[in-house]
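Removed from the display is one protein chain of the complex; every other protein chain stays in position.
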Amino acid sequence: MDIPYTVMPRRDTGLYNAKLGIWLFLASEVMLFGALFSSYILLRVGSYPGVWPHGLLNVPVGTVNTLVLICSSVTVVLGWAALKANQFAKYRKIQAITLACAGMFCCIKSYEYYDKFTHYEVILKDGRVIDGHLVEKVGGGQLVDGRRQPPEAIVIHGVEFPADAKAAGMAKVPLIHNLEKASGHHLEHKEFRIPWSDTKKVQNYGPWHNTYLAIYFTMTGLHALHVIGGALVIGWIWGPGAAMWKSDPERYTNRVEVSGLFWHFVDLVWIFLFPILYLL
Amino acid sequence: MMERILNLPVVASEHGHDVNALVELVHWLMGILLVGWTIFFIYTLYRFRAQPGRKADYHGVRGHASTWLEVGVASFEAILLLGFAIPLWAKTVDEYPPEKDATIIRVVAEQFGWNFIYPGADGKFGRQDLSLVTAENPFGFDAADPATKDNFTVLNEAHVPLKKGVIINCSSKDVIHSFKVVPLRVTQDCIPGLNIPLHFVATKEGKYQIICAQLCGNGHAAMANGTVVVDTESDFKTWMASKSAGGGAATSFE
Amino acid sequence: MSDNKAHHGHGDHSKTYWLVFFALIIGTIVTVGAYFIHFDTIFLTIALALAIASVKASLVAGWFMHLASEQRMIYTILGFTAFFFLGMMLLTIWAMQDTPKPIFP
Partner (left out) sequence: MSQSTKTAHAPAHGAHHSGGDHHDPGFWRTYVFSTDHKVIGIQYGVSSLIFLFMGFLLMLAMRWQIAWPNQPIPVVGPLLEAVLGQPASGGVLGADLYNSFGAMHGTIMVFLGVVPLGFAAFGNYLVPLQIGAPDMTFPRINMASFWSFLVGGLIMMVSFFIPGGAAQGGWTSYSPLATSIPTDGQTYWIIGMVFLITSSLLGSVNFIATVIQLRAPGMGWMRMPFFTWAQFVTAFILLLAFPPLEAAAVLQLMDKVAGTSFYLPTGLITGGKLADISGGGSPLLWQHLFWFLAHPEVYVLILPAMGIVGEVIANNSRKPIFGYRSLVYSVLAVGFISFIVWAHHMYLTGMGTKISTFFQTTTMIISVPSVIILTCLFLSLWGGSIRFNSAMLFSLAFLPMFGIGGLTGLPLGFNFSDIHLHDSYYVIAHFHYVVAPGSIFALFAGVYYWYPKATGRKMNELLGKIHFAGSFVFMNLIFFPMFAQGIAGMSRRMSDGGASYMVSDATADVVGRLAKSVIDANVGISVAAFLLGVSQIPFIINFFMSMFRGEKVTSDNPWDATTLEWQTPTPPPHGNFTESIKVYRGPYEYSVPGAARDFLPQNQPSRA
């Protein structure tokens, strides 16, 4: 039994099955990310002043990552064009660049995640706030009664805000980062060694820190999963799956096209994610 | 007649009668359709049952009766919508009684009870600040503000005056509840973080049961011991006075 | 599609792809540049950034994904999707606007 139109397009629709399939799938992806974008807008519009950070992320790094994805997008389509022109070796080379770009994107993204997870806001008992990157946690960590002991001290490289800064600025713990901008004067960056007993609250810039970071991690995380998934599929077709080029070149080319369509979509999502998360 | 069939519960508010009217009207539409179709249905089933030698008619119903029927139903719905639902809702949502004549209350639901906050004699709520929020002070009123001084809170028993506008702002401390008083035909979700107003004018004295109409945890069913007491104007004043500023120190706000 | 218009002349197509590629790069640079310029109102920044993003997205969709010369069936599906997407987004935003504001501003 054979299913028709797996390779050749059907006359009245002009499509082969997989192409229709991937477009349907992409339609649902549009709704998935659409819902997240809507949530982003609502959370942002509903956020109260001072909590939505501007320029928290590293723009140059984000820009580089954007360029990396754009590169991979053009190589995907060029690779497919090469196959269409029957140039398998060329396709192999070009698509390798795509895969390299995908890897690079993930590396850069992990670096950015790492940067956020080591960024701490420490609220002291006297009301001062110290905000910056973790240098080290001194001591602690041993298990007592099955609970991990807190460190003796925490060393942060960053800036210090006076006790009244938050109260003067905004009602509830707004983003310290915004205070720095709003206060105008440049604060001196240096290393602080804070005994744990002086701290009231120590929190890093994970998704729990505020709504912005929450949506940032969720959206980019989901996007990164798409990148990884897409790269795995493209990589499989490129590597082990390439045997099909010999047996059924038309179908193989179609596979490359379909996986490419998915890849472009992932790029397309990033095109929107980049400005709304990094720039606005 | 529909009134009798539906057996709607007692009404004790002005707009409650409008709610009943709309419910009854819709049920008229439904009733007519139900009866009409059922008669048609049973007749058809009987008349066109399979019998030896009967052949079905390829064309079946001819004419445009069905179109007219559909147009009829649609128009009836349009009338109910444009003539009743939309304007009546607009009235409940937009036409608030003037604030100065109205009694303004805040209700803060929690698992599993109702806190009513009254502004007290001066009719004003105090300044609010998030950093002051605690379980006892869910709106973060500033105790230092003079307007806060005579605010007072009562648990599970709200008093409101008869025949005067009442505005209740609904909120919640923890999860979503729903403030529902059947005889007053009032239902409003109490959503944490939001302060949603509703208003009514009570028309009958009495003690009215509050129910929670939104699943809020394992005590949801038991969240039934609140009442709204509708007092005559003078009784209400006396009650207010007993609670306000010193009079009700035990329940007072601070 | 394997056998319709796009089949012949891949050289030309490659050229298109490169053009699109450069347009995307330029778009990115302009967006980032605008970010550093700081306009008077944030709205201008937002509008500009989203406008450029939309142009970039249409380039990707139109040429890399060949939407510019796709079959009607795909357009129909995407048309529906766009409608529902806009419905979801706009109606939700509208509904949230038409609801009381949070207690703590």
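Which chain is which? They are A, B and C, in the order written, and residues in each are numbered from 1.
By our rule, contacts are C-beta pairs under 8 Å (C-beta built on N, C-alpha and C of every residue); 3 or more make two chains touch, one makes a residue touch a chain.
Predicted model, so just to flag it, every value in this text is computed and none were measured.
Note on the chain not shown: across the whole complex it touches A, B, C.
Remark: the omitted chain is touched by one listed residue; of B:Pro97, B:Gly113 or B:Pro192 this is B:Pro192.
Touching the chain that is not shown, out of A:Val7, A:Ala35, A:Leu187 or A:Leu280: A:Ala35 (per the contact rule at the top).
For chain A, the residues touching the absent chain in the complete assembly are 1-5, 10, 13, 15, 17-18, 20-21, 24-25, 27-29, 31-36, 39, 42-43, 46-48, 51, 172, 206-211, 214-215, 217-218, 222.
Touching the omitted chain from chain B are residues 6-10, 12, 18-20, 22-23, 26-27, 29-30, 33-34, 37-38, 40-41, 44-45, 48-51, 54-61, 66, 69-70, 73-74, 77-78, 80-81, 84-86, 88-90, 92-94, 110, 130, 133-135, 138, 140, 173-176, 178, 180-183, 185-189, 191-194, 196, 206-209, 211-222, 224, 227. Listed here are the chain C residues that touch the chain not shown: 73, 80-81, 84, 87-88, 91-92, 94-96, 98-100, 102-104.
Please note the rule applied: only the chains that are shown with their structure count from here on.
Averaged Cα coordinates give chain A a centre that lies 19 Å from the centre of chain C. Residues of chain C in contact with two or more other chains: 102, 104.
Annotation for chain A: residues 171-172 touch two or more other chains.
The touching residues of chain C, when paired with chain A in their complex, are 1-4, 6-7, 10, 13-14, 17-18, 20-21, 24-25, 28, 31-32, 35, 42, 45-46, 49-50, 52-53, 56-57, 60-61, 63-65, 71-74, 77-78, 80-82, 84-85, 88-89, 92-93, 96, 102, 104-105. Against chain C, the residues of chain B that register as touching in their complex are 128, 130, 139-140, 171, 193-197.
Per the touch definition, chain A reaches chain C in the complex via residues 7-9, 13-16, 19-20, 23-24, 27, 30-31, 34-35, 37-38, 41-42, 45-46, 48-49, 59, 63, 66-67, 70-71, 73-74, 76-78, 81-82, 84-85, 171-172, 250, 253-254, 260-261, 264-265, 267-268, 271-272, 274-276, 278-280.
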